[in-house]
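A protein chain is absent from this complex, but the other protein chains hold their places.
The first chain written gets the first letter, and so on, giving A and B; residue counts start at 1 in each chain.
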Amino acid sequence: MGEILPRLLRALATTIQISVLALLLGTVFGLLLGIARVIGPRLFYPVIDGYIFVVRSTPFALQVYAAFFLLPRAGIDLPLFVVGVLALLFNSVGYQIEIVRPALESVDKEQREAADSLGMTRWLAMWLVILPQAARRMVPPLTNELANLVKASSVLSVIAVYELTRAGHAIIASSYKFAEVLILVAALYFVTIQLLSWGAAYLERRIFTYRSGQPI
Amino acid sequence: MDEGHSSEPVLLRIEHLHKRFGTTAALVDASLTVRRGERVVLIGSSGSGKSTLLRCINHLEVPDQGSIWLDGEFMGGRFAADGRWIQASGGELARQRRHIGMVFQSFNLFAHLSALDNVALGPQWILKRPKALARAQARQLLAKVHLAGHEHKLPAQLSGGQQQRVAIARALAMEPKLMLFDEPTSALDPRLTREVLEVMLELAREQTTMLVVTHELGFARQVADTVGFLEEGRIVEVGTPEQIFDRPQHPSTQAFLNCFSPGGL
Partner (left out) sequence: MEDTPLLFAGLDVRFMVEIFPRMVQALLVTVQISALALLLGIVLGIPLGGLRVIGPRPLQLLIQGLVSYIRGTPQILHFLVVYFALPGVGILLDEYWTGVVALTVIAVGYEVEIVRAAIESVHKGQREAALAQGMTEPMAFWLILLPQATRRMLPALTNELINVIKASALLSVIAVNELTKVGNAIIYNTFYFVEVLLEVAVLYMLVIGALSWLSNYLENKVFSFGTALSTPETR
């Protein structure tokens, strides 16, 4: 057990790295597409909705395989780590759009009207008035999304990305200590994901306090 | 107060405005002119279409029919050479709205910004003034509405009356040709109402062109050059404060004002 834990901890670091990368990159695209879905040209709406449908209606494992097969076929040879991040990113953006959009829509209509009456264009109103107010409402669900990404990143083990699940698998294959390894792997995931979920719940309460009119 | 404005040029002309919400008619054939420097007050019971009229002027509500000119320019679109109506783009509409300041019943201050930032935001980002200048002017405006010292408070830290005065400063910061007040004191208690009305009185003294929807009849009598009475979406009577309050002609106006007669209160 003494030599297993450090290896698993290093793999956990990889898991967290992949998840955080996918979350942050995903937020950039999620914001752009979410904003476009709210105030962009109507032409975009079916495209964005279609993308969300594809992401949510196919298994993540299939998306991972698709990235694994199709990227090299398109002549894009990337390290597996990057392929994994891209697959996770593709998936996460579909969910993050649905975090961004409700947050934007939750800002009071009156705020938009006040911006309109000053003569702001809708993009300026989005940037100066809507987005700053919506941003804090996105923080708890995005923290939760990070927990989901840590869970989902385990699927990357099927294309041999050396994250926590893959590392556990490899150690079992070489040592046959499956009980010890599985308990450790499960515990590491559980603690990480639980901490993130608590964080999300805590932030949710904080935001709720803000919204009930207390000064920040 | 001072003499009429019949010689001044017309700033706002509203002709035959119609607006429906579903099956209810909010505005029926409403026409009104406001001259430069004129103070017009619209009265009438709740749901009579006063607010809708105000919101149609800067196209927060798009009228179904009728036309609105501000300073000779058609609001919300224009007619092409061949007579076709061309709807204004978002950008054109935004440019037109810069000339109309609006004060809302529920203040609608930007909740994430301090009082100063609320006022400076428009000049800085829309009028493209240097940040330092925009903030200096915002300070002056806040002082003008008696809020010096409150610059860095957030809307949630201000009373309703203070918020509404910030909102007035925010609208003034854009140096509009016309100020619209949509029941600015309806959400306030009498003491706070007084604070806000005092600021509005000062604006009136400075010859600001104002179109005010309010239930404060005392204010209307004191400030208005022209008073209009609305009922069920129609402007049924327009006249000087003396004509409307002392010698109302239309039975609806008489009935409405009777509710406010000294005996009634």
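Following the convention adopted for this analysis, a contact is a pair of C-beta atoms (placed from the backbone, for glycine too) under 8 Å apart; a residue touches a chain by one contact, two chains touch by 3 or more.
Everything numeric here is computed off the predicted structure, so don't read it as measured data.
Enquirer: What are the shown chains in contact with the chain that isn't displayed?
Expert: A
Enquirer: Any idea which of A:T14, A:T27 or A:S157 touches the chain not displayed?
Expert: Hidden-chain contact among the options goes to A:S157.
Enquirer: Using the definition of touch stated at the top, determine which of A:T27, A:N91 or A:T143 touches the missing chain.
Expert: Residue touching the absent chain, from the options given: A:N91.
Enquirer: Who touches the missing chain here, A:I76, A:A186 or A:A201?
Expert: With A:I76, A:A186 or A:A201 as choices, the missing chain is touched by A:A186.
Enquirer: Which parts of chain A are in contact with the chain that was left out?
Expert: 53-54, 56-62, 65-66, 69-70, 73, 91, 148, 150-155, 157-158, 165, 168-169, 172, 178-179, 182, 185-186, 189-190, 193-194, 197
In this text, only the chains that are shown with their structure count from here on.
Enquirer: Give, as an integer number of Å, the spacing between the C-alpha centres of chain B and chain A.
Expert: Here chain A and chain B have centroids separated by 46 Å.
Enquirer: Taking the complex as given, what residues does chain A use to touch chain B?
Expert: 108, 110-111, 113-122, 124, 128-129, 132-133, 213-216
Enquirer: Considering only the defined contacts, which chain B positions touch chain A in the complex?
Expert: Result: residues 58, 60, 90-91, 94-102, 104, 106, 108-112, 121-122, 125-126, 154, 156-157, 167, 170-171, 174 of chain B touch chain A.
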